[in-house]
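Structure first, then comments.
Only a part of the assembly is drawn; its chains keep their places, and the rest are absent.
Read from first to last, the chains carry the letters A and B; within each, the first residue is number 1.
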Amino acid sequence: MEAPAIAPAELRALLDKQAISEVVLRYCRGIDRMDRELVRSCYHPDASDSHGSFEGSREEFLAWVWRLLERYESSMHLVGNLLVEPVGDVARAETYGIAFHRGRSEDPRLNLVTGFRYVDRFERRAGEWRIARRVAVTEWVRQDDPARRWPIPAGMRRGARDASDAIYEVLSHS
Amino acid sequence: MEAPAIAPAELRALLDKQAISEVVLRYCRGIDRMDRELVRSCYHPDASDSHGSFEGSREEFLAWVWRLLERYESSMHLVGNLLVEPVGDVARAETYGIAFHRGRSEDPRLNLVTGFRYVDRFERRAGEWRIARRVAVTEWVRQDDPARRWPIPAGMRRGARDASDAIYEVLSHS
């Protein structure tokens, strides 16, 4: 059978889905590396975020989440299922994820693993897709068992929240 | 160096991979939100599914999996690695995933986390990619420790299996 011909609208949708997916991934990078400008750039200036007990504007969200992040030694927001449905200049994007938090102390509230979904309304403005409205849905919360946590062996490269993280080196070598 | 020119067949393959990936993601959404029509639409009418102890047709699978799903308060099928290899109107698609099940009781058999792979044969018929044959491969099964599960704090948005889930609201606001 002949493969179906390609309509330009199909390619446009593909590019839009990719652009939107990358915003979600840059958000995760921004949170985990604590790159505030990167997180900010994922939202339109008038965006709102509903995140657990929090509800507010982009700037309020940044202030709130940064206070939380500072209590952790590290975080990892692994996301999977990224289903993006654009309709013109608006899109629905659902993302499944697991967040791993390691506290600066053994306080169990700071050592949680959570299953979540980001449910986002994206809007394209001036050619750029960003979050206009995010609702973070909690699926489950589990306490990390400190007795089962292994120290990362000395000499192993680990993640950082500053310019020493490995991702900032990749393109600097030739 | 000059970037390689783009062949139409490359774009066709890209669109096919995207279409197939979205079927897998819609399947997960359909299961987790218990949207039966959505799950049904992922399979060709004569498709078969081999799922753990189950082996049968699309309709038999739907009946079987719905009986299971009703025993849970919620499920979350997070998928990662989605490697799609189309060859004409047939494609091999492998998907890695983790499924989190929360039972309606503390029965450990209803509170399992499983690592799995979906190994799918997709076929394009009348221009539409759907599953023709699925084999679900189990990688590992772990019992969830109820003592480590934290209740989702009141006031936090959680997932639902009906029209109250957040994904049904995204496009309704303007």
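Throughout what follows, a contact is a pair of C-beta atoms (placed from the backbone, for glycine too) under 8 Å apart; a residue touches a chain by one contact, two chains touch by 3 or more.
These figures come from a predicted structure and were not determined experimentally.
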item	value
Entire complex copy count, 2 subunits given	3
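One rule holds in what follows: only the chains that are shown with their structure count from here on.
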item	value
Distance from chain B to chain A - Cα centre to Cα centre, in angstrom	21
Chain A partner contacts - residues on chain B that touch it in the complex	8-9, 11-12, 14-15, 18, 22, 25-26, 28-29, 74, 76-80, 88-89, 97, 100, 102, 124, 127, 144-145, 148-153, 155-159, 165-167, 169-171, 173
Complex interface listing, chain A residues touching chain B	1, 3-4, 6, 10-11, 14, 17, 50, 52-53, 80-83, 87, 90, 92, 94, 96-98, 112, 115, 117, 119-121, 133, 135-145
